[in-house]
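The complex appears here without one of its protein chains, the remainder shown in place.
Up next, chain A:
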Amino acid sequence: MRPSLRLLNLEVQGSRALYVCSVCRQEARPRPIVARQFLRHASSNADSLSERVRRKIWGTDNPPGLKDPYGESLLEKRFGKPKPQQQEESQVEETDELAESSDGLEPGVSYEPATSWHGLERVGHLGGWSDAPPSEADTYGSFGPKKKLYKKGPLSLAAHQAAVEISLMHALNKPLTNVCNVVEHDKSVFKMIWQTKILPNSTNWGEALEYRNENAKKSLFYIFEQIGSAQPETAKPADENAEVEEFEDFEEFEDPSGAASKQAFFGYQDARFKGFLTLPLTDPATKFAFLKRFSQLSGHFFPDNIVSQISTVKQAVDYIQGQLHPKPKKLAEHLENNKRLQAMPNIKIFSKRQTTLHRDDEMGRRKIIESELRARGLLE
């Protein structure tokens, strides 16, 4: 038994007043006679020697101070049950308060201790969990895409899509982060988003969009009205897609679960309009919503310190592109990218360690050595 547990075991031993040190209680060692002085039976009783001395000193039957100045340790105070004497006193004085505070229940809720396990909420399992069918909570859907975006074109597509969606939410005055409920739009919706232009140098997100035509505007408004009003749990992409199909007839329909969906952004290579880069991210709510949607689409995570630094969409895109081209790990690679060193003609950077062999080769000594070795038959 570990010492800490041994200490905690105190309460199992029964009477708290008769404190016995754990070594003695475990009787791990043969108890010497001298050890009896640690037994404090005498000190805890009402007519013990110390109590009698205290009474004599104070001259009263009820001397002030602790009943047992040595008895109660910190551990006992914390884990020990209230002493029967105290309980009696408190019951006498304030029964109601004690009942409330000791249970820790809200007023009005009655607590009835259970006598059997029938009717109790089942927590965990009692074996055979693998036979149970998967529940709804067991299925895992990732927040972001399975693959991160690495190329510049898809990244700007993702940023454009996120910006258009957040702008639509602004225009519709709906909760911004609801756009994250739909991980991937249908191709027709995506094409409408792709064709939507974001006016460059616009500061207001709600008025930044320029739709291709009225039809597209209406359909987008309809779709995002639904996305915005839906609860996060109830919104399902499949439903959205179905509604879109009913609402708008676009040229070709490909199964979203087919070959097209495997390709990110349905094979679109780059954003058509670059106006989204200048959109400001000064409003914290907009910034949060945009970065959330953008990281969901791109698969890249924004650390907190970066989030606080970002103030435009361009900075967010630049950050991810900077992440994709990180600092080289080898010093030689780092130095080779240094333009100042490259411009210096008297500095030569080698990507590999230069050995004596290299130096021999550089000085023309190597061929002499090799020819001598060949002459002696030491080299093929």
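What we mean here is this: a residue touches a chain if its C-beta (ideal position, glycine included) is under 8 Å from a C-beta of that chain, and two chains touch if they have at least 3 such contacts; residues count from 1.
Simple rule for what comes next: contacts and distances are computed from a predicted model.
Trainee: Which of the following names does UniProt give to the chain that is not shown: "cyclin-dependent kinase", "Exosome complex component RRP40", "Ubiquinone biosynthesis monooxygenase COQ6, mitochondrial" or "Large ribosomal subunit protein mL44"?
Mentor: Protein name of the absent chain (UniProt record): "Large ribosomal subunit protein mL44".
Trainee: Thinking of the whole complex, not just what is shown, which of A:P133, A:P326, A:G364 or A:G377 touches the missing chain?
Mentor: Of the candidates A:P133, A:P326, A:G364 or A:G377, A:G364 is in touch with the missing chain.
Trainee: Kindly state which of the options A:P134, A:P345 or A:G377 is in contact with the chain not pictured.
Mentor: A:P345
Trainee: Give me the chain A residues in contact with the hidden chain, please.
Mentor: Residues of chain A in touch with the missing chain: 345-348, 360-368.
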